[in-house]
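Quick one: this structure, given as structure tokens, is what I'll be asking you about.
Let's look at subunit A:
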Amino acid sequence: MLAESISEIGLGHFLVLSMILFITGMLGVLLRKNILTVLMSIELMLNAINLSFVAYARSLNQLDGQIIVFFIMTIAAAEAGVGLALVVAVFKRFKEVNIRFFEHLKG
Partner candidate 1 sequence: MGGCVPLYAVIFITIFVTLFGALLLFAASKVGKVYKDKVKDETYECGIAVQDKVDTKISIKFYLTAILFIIFDIEIIFMYPWAATYKEFIASGNGLYSLGAMGIFMGVFIFGLWWEIKSKALEWE
Partner candidate 2 sequence: MGSDIFEVTVNALKLVTIFLVMVSLVPSLVWLERRGAAFIQDRLGPNRVGPLGLTQLAADAVKFIFKEEFVPAKAIKFMFYGAPVFALLPASLALCALPLGPIINIIPFEAFGQTWGPYIFSIQGYEASLGILFVLAASSLAVYPILMAGWGSGNKYSLFGALRGSSQIISYELAMGLAILGVILIFGTFNLNEMVTAQNGPLSFSAFDYSMTLSFLPNWGIFYQPIGAFLFLAAAFAESNRLPFDLPEGESELVAGFHTEYGGLKMNLFFIGEYGHMIVASALMVIFYFGGYLIPGVSPEQVTQFLSGFIDSQNMTAVLSGLIHLGAFSIKVFIFLWIFIHVRWSLPRFRYDQLMELGWKTMLPWALGNLILTAVIMAAIH
């Protein structure tokens, strides 16, 4: 069983790999203090999703999955652009990029 799962690669392998990357990104979002690392972790999560989409596209032999990935990449880049513009604006004002900064935003 184990030897077979090492020598035979299937859809499940890619999905599990995608899940590991997703979980790592999620932990980064939840645990890291630096907002830049948080943004990078979000990119990592999106990448994990992309991987599973491409794996499904290959498995089902349909290109729609790949097109969705193309769109996700666009959204991710747009998100990074706006997110970093916000971070730079925040940094210019408060000289601080830690998550705890957002406590100041309360009321």
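These made the cut because all candidates are chains of the complex that A comes from, given by their letters.
To be clear about the criterion, a contact is a pair of C-beta atoms (placed from the backbone, for glycine too) under 8 Å apart; a residue touches a chain by one contact, two chains touch by 3 or more; residues count from 1.
If you're wondering where the values come from, they're calculated on a predicted model, not measured in any experiment.
Undergrad: Check each candidate in turn (1 or 2) and state which touches subunit A within the complex.
TA: 1
Undergrad: Mind listing the subunit A positions that touch candidate 1 in their complex?
TA: So the residues of subunit A in touch with candidate 1 come to 73-74, 77-78, 80-81, 84-85, 88, 92.
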